[in-house]
Structures are given as C-alpha cells and as structure tokens.
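Input: one structure, supplied below.
Of the protein chains in this complex, all but one are displayed in their positions.
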Amino acid sequence: MERFITQDNLQRFTAALAEKKNVLAPVASGGTTTFRRLRPGMQLDFSRMAVISPKDATFPRNETLLTVQRYPEESGKRMELQEHLPEGEMVVIGCRPCGTRGKLVFDPVYETLAIKDPYYIRRRDGATFITLACARPETTCFCHSVGSGPADATGSDILLTAVEGGFVAKAVTPKGEELLGDALFEEPGARAEEAERNNTKAREMMGQAHDFSSAAEKLLKRFDDMDFWQTQSDKCISCGACTYMCPTCYCFNITDDEAGLVSRRLRTWDNCMSHTFTLEGSGHNPRSTKAHRLKNRMGHKFSYYPDLHGGQIACCGCGRCIKQCPAGVDIRQVVMAAQEYPDER
Amino acid sequence: MNANPYLPDMATVVEVIEETPNIKSFRLVLNDEEKMRSFSFKPGQVGQLSVFGAGESTFVINSSPTRMEYLQFSVMRVGEVTTRLHQLKAGDQVGVRAPLGKPFPVEDMQGKNILFIGGGIGMAPLRTLFTYMLDTRDDYQDITLLYGARSPVDLTYQAELPDWLAREDVKTVLCVDNEYPGWEHKVGLIPNILLEMNPSPENTVAITCGPPIMIKFTLQALKKLDFADEQIITTLEKRMKCGVGICGRCNIGTQYVCLDGPVFTYAQLKELPSEL
Partner (left out) sequence: MSGEVSQLEELKAAIRGQLDSLDCVIGWEQGYDPLHATPLFIRSEADLERLTISPLAVHNPATYATGFKGEKIGLVVRGCHSRSVIELLNEKLIERDEVVLFGLCCDGVVSQRKIRAALPADPGFVEAVELGNDELHITVAGEQATLKLQEVLADKCLHCAYPDPLVADVLIGEKHAPRQATSPACQDAFEALGNEEKLAFWQDTMSRCIRCYACRNVCPMCVCQDHCIATSRDPLWMSQENTPVENFMFQMIHVSHLTGRCTECGECERACPVDIPLMLLRRYMNKQVREVFGHQAGIGLDKTPPLLTFQVEEARIKERDW
C-alpha cells in the first residue's frame, strides 16, 4: 500500500508522533547530523546520512540490566534484586536501509532457540522503522555488495522515497500500514512510479557490486599471516569509532556501579578494537596488538559470522566506519586484500 | 537458568576455604530452596558469580553433581571482582548464573582409562570431574591424576590430597617446580613429569587444564606420547561478560568459549584459528 506526504506534512506527522511516542530522528546539531530523541522545535535533517546509526533504538549505549539493594546488617534483611526490563515504544524515522538492517545481524545472536535477550527483544518488538531510501550513494556506500541496496525495505515498517515535493511512503508491515492511515498521507497517484524510478536510478548509480563470497575462506587463510595484518592495521589507532558507528556491531560490556547501598548492573557498548576487550584476569591477552584485533574484527564480520548464520555478512555497507575512522582504514580494502592475496605465496 | 539469561539467582555463602595464599573455595547454597533442590549440571559446566557492585566473573562449578549439599567455586584473586569475592565470609550474599557452557563428554569416557593433568588453578575443573568419577568409579578403568603447582603452598584442595594419595583405586602424582624442604613427591615441570610417567594412550582419555603456557606444552607432550587428537580434552578460559554467547568477546573463530566450550577436544581446537 502506498501513499504520498509533503515535506511539511512529514514534519507535522513526526511532531505529532513525538507527542505520543518516543521518536528517534536525524537532527542537525552542532554542525553534524545525529539521531536524537525528537523534542519540540527540533528540525528533521534528511539531507545526509546521520553520522551515528539508529541502533540506539534497539541497543542503547547504556542500559541498566538490574539493580541490587543492600541493607545494613542490623536490619536483618537480605539483598533485593530488581530486574529492569525496558518498556515503551520507539519510532525511528529517517534512517537509511543500512541503518535498519542492523537488526538483521543482531536477531540470530540475541534471540536463539536456547537464549533470548529480553532487553533487546522488547526494544526491537516495540520499535517501528520508517526508513528513507537513498537518492544517491556516497563514495563510501557499498550496501549493494553485502546483500542490500539503497531502497532495501528489509526490517522496515514503512519505506519512504523522496519525490518531487515530498515522499512516497510504502507500507512494508501491518504496523506500517496502520500508520499510513493518518490523514496527512494522500493518494500517491503517478508519484508511485516516480519513486520506483528514483530507487532504480539510485541503485544504478552504485555501479557493480563487489563479490565478497570468497572473503570467509580467504580471511581464514590469512589468519596466521601476522605480516599481512600488521600492514593492514598500520594506520589503525585502535579506538572504537568504527564499532560504535556501525549499525551491525553488537558487542557489549557489563559493569557494576555502586553508590552506597545500591548497585546497578550496566550494559554498555564495547568494542573489539580496544586493548582490554579480551584481557584476562591473569594478564594474558589473546589479542594484545591492534593487528590481532583488526584481524578479529574483519574475520568476525566477513568470516565467522557468515559461517554461523547462513552466509549473512555482519556488515550493512553503510561506510560509516570508513568515513569516521580518524585514519581512513577502509574495510573494503582490507577484505579485498585478503581475497586477492595469492594462494601460493 | 532464568528466562532472562542475565538475571542471577541469589545465593548464600555457607563456607569459605583458604586453599592457597591467593586461592579460596566458596561453598554456596541458592536462597531459593526449590531451585537448589532442582539444580542440575554436568561436570565442566561453569557459573558466573556476582559480587554486586563489583561485577561478575566466570568459574567452573567445582563440586560434583553427585554431591549437591552446596555448589563450590574455586577463585584465584587476580582483579576487581575476585578481590571482592575473597573478602566474603559465611552468610554473605552473592549472585549465581549457572550452569553455563558445555560439560565434559562423560558418556564418551566410560569404560576408558582416564588421565588427569592439572596445573595450579587448572585443577578446579578437573576436581569436579575427578570427584564425579570417584563417585561413579565403576564406570571407568584406571584413573591417574598428575597435579602440579609452582610450590607446595600453591597446591589447592590440600584437605583432599591425602585421601587422593591414599586411595588404591586412583594413582595420584603430585609435583612442584623446584625442590622444597619436606616435599616428598616429584619435582619438575608438568610436561616433563608426564613424559617420565610415560602413560599409554591405549583406550585412554587425557584431560588437561592450567595456565595457557602449561596447556600448550602438555598438549605437545601428549602428542609425543601418541595420544590422538580426539583423546585429548581441555577446558579453556577467556575474558567473559554475558556467558551466553552474545556479547561477542570470548570467541576463537566461530566458537564461543562460554557457549560452545569451555570444554574442547584437541581435535576441535585444531580446526579453529590459533587464538588461545
């Protein structure tokens, strides 16, 4: 089911939505565009891909897993543990298909037959994704090479495509269809075809996709070649920008904070590029150098994860890691270098 | 295990045993009597102990499932959480998330000779299986234990060693790195003592655990003694957080030590990238 909405009406629709639910949208702030909780007066900024991904909606930077109340010994009471499961709904609007796709990488990890992460599941089930198709690719976009594309609706509830004067909105799920019943949405008419043409044009602009299918095997072949990984990681500074920007990166840390008699177990984003990620209590560290860590990052995304999950690459091709890396490490180049490494050497 | 895999069960410390200058064993009972009664696990499985306010760490369930008066965990003091654990006394509250991970393949070991090789705190998971086997002795052929530590005071389970040494249905060999006054047992590094003992691989399963460097050289020694890859079992340690294969940090290639391990055969390890 398709509808059309003008630019201004989309702003109105979003503002009205923000009064009833939490809305996460790209907002211009401090010279950059990031996803923020929409408050009255904030202007939506759809002009560029937001710098950070919308993964805060399903995987926030911090969340309290549980709290524990201790009691003074004299009181005779024991400790009380309180679970803190998330409540409420979130609407993400204006994310790109690559941002929405993060969920696809999280799902098979956070919800298995045996283990179900209730924090992630509740947030994901309570989240609505109104995704904006891309009009043209950036130099760092390669979603088409990892099984997606500029108008990929997978994981979305509604897909918006920019057309003359506004957006064509296509319902992808029943949740999306319900939202499109709002009076601000009109019949699309010929605009539906215009949207179709725009989406085709955007895909054409991306050119030929790169074939990453040999990456899983080739990366493993290079596992013991530390010279290769030394060279690939030369300019890496081992921060966490790539990981935190990435819509598909899902690693986290669990730490306890204590204040007086109350302690809190906190889950926060963590990154495999940091030195302490695998540091053991004994002092032993299996990944003590940035070369080891870069190898693991590339290996996980293009080799281990696909091997475990039916070939799906744990990368959405959004290119944020390339753009935001202070040193310009290019994940495409690293993986391709492994793919092209001659076998006999 | 709770529906929320991150939610610990509250437990009370019933006894603290000072094993060595930096290792203590904690005996716990789950506060929920029904849960304690129905708690079941297999040797080799681990648990996450919480000291609320400090954090959680992973330890093997050190007591045998044949002896369920308590759950025992042996803890070496190395950092934030273990230091706070070492301050606990009987009556104190902790959190327990258990059982986690895959156990020793006990069914495959029945009817075979068992060779245990433990180094230092690596004896902890071996003790679970060793005690379990003593309690089901008839299921196994010869049982040999080679247990070594840096020095006599670094040997854990001192209260049980005399019994293990005295028993006729197991052969126990103890060793320390150097000579010590009053030390009556072997002196030398574990892999060398193992080669000296020259155990036969015939119908034998070898289980080893200890610091990474000890595991490495013990594996080499076992290969020298012609043990096949499938006959060698080890249990690994990694920095862990979630304990259920989600947080992404304890992997060796595609395998997560908390979920697919911590028990691995040498055959399995050889298939994985070398990232111990």
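The chains carry the letters A and B, assigned in the order they are written, with residues numbered from 1 in each.
Rule of thumb we're sticking to: a residue touches a chain if its C-beta (ideal position, glycine included) is under 8 Å from a C-beta of that chain, and two chains touch if they have at least 3 such contacts.
Source: prediction; values computed, not measured.
Visitor: Based on the whole complex, identify which of A:V51, A:L85 or A:L184 touches the chain you can't see.
Guide: Reading the full complex, the residue touching the unseen chain is A:V51.
Visitor: Using the document's definition of touch, tell me which of A:C143, A:L159, A:A241 or A:A338 contacts the absent chain.
Guide: A:A241
Visitor: Touching the absent chain: which residues on chain B qualify?
Guide: These residues of chain B touch the chain that is not shown: 55, 79-80, 83.
Visitor: For chain A, which residues touch the unseen chain?
Guide: So the residues of chain A touching the unseen chain are 29-32, 34, 47-49, 51-52, 61-62, 136, 138-141, 231, 234-235, 237-241, 243-245, 253, 255, 257, 266, 268-269, 271, 274-276, 322-324, 326-330.
Please note the rule applied: only the chains that are shown with their structure count from here on.
Visitor: Averaging only over C-alpha atoms, locate the centres of chain A and chain B and give their separation in whole Å.
Guide: Each chain reduced to its C-alpha mean, chain A and chain B end up 39 Å apart.
Visitor: Could you please specify the touching residues of chain A with respect to chain B in the complex?
Guide: Listed in rising order, the residues of chain A that touch chain B are 65-66, 68, 70, 78-79, 81, 83, 85, 109-110, 112, 115-119, 220, 223-224, 250-258, 263, 265, 267, 270, 272, 277-284, 286-287, 292, 296, 299-300, 304, 307-308.
Visitor: Taking the complex as given, what residues does chain B use to touch chain A?
Guide: The touching residues are 3-8, 10, 31, 50, 52-57, 76, 78-79, 82, 93, 95, 211-212, 237-239, 241-242, 244-251, 253-254, 273-276.
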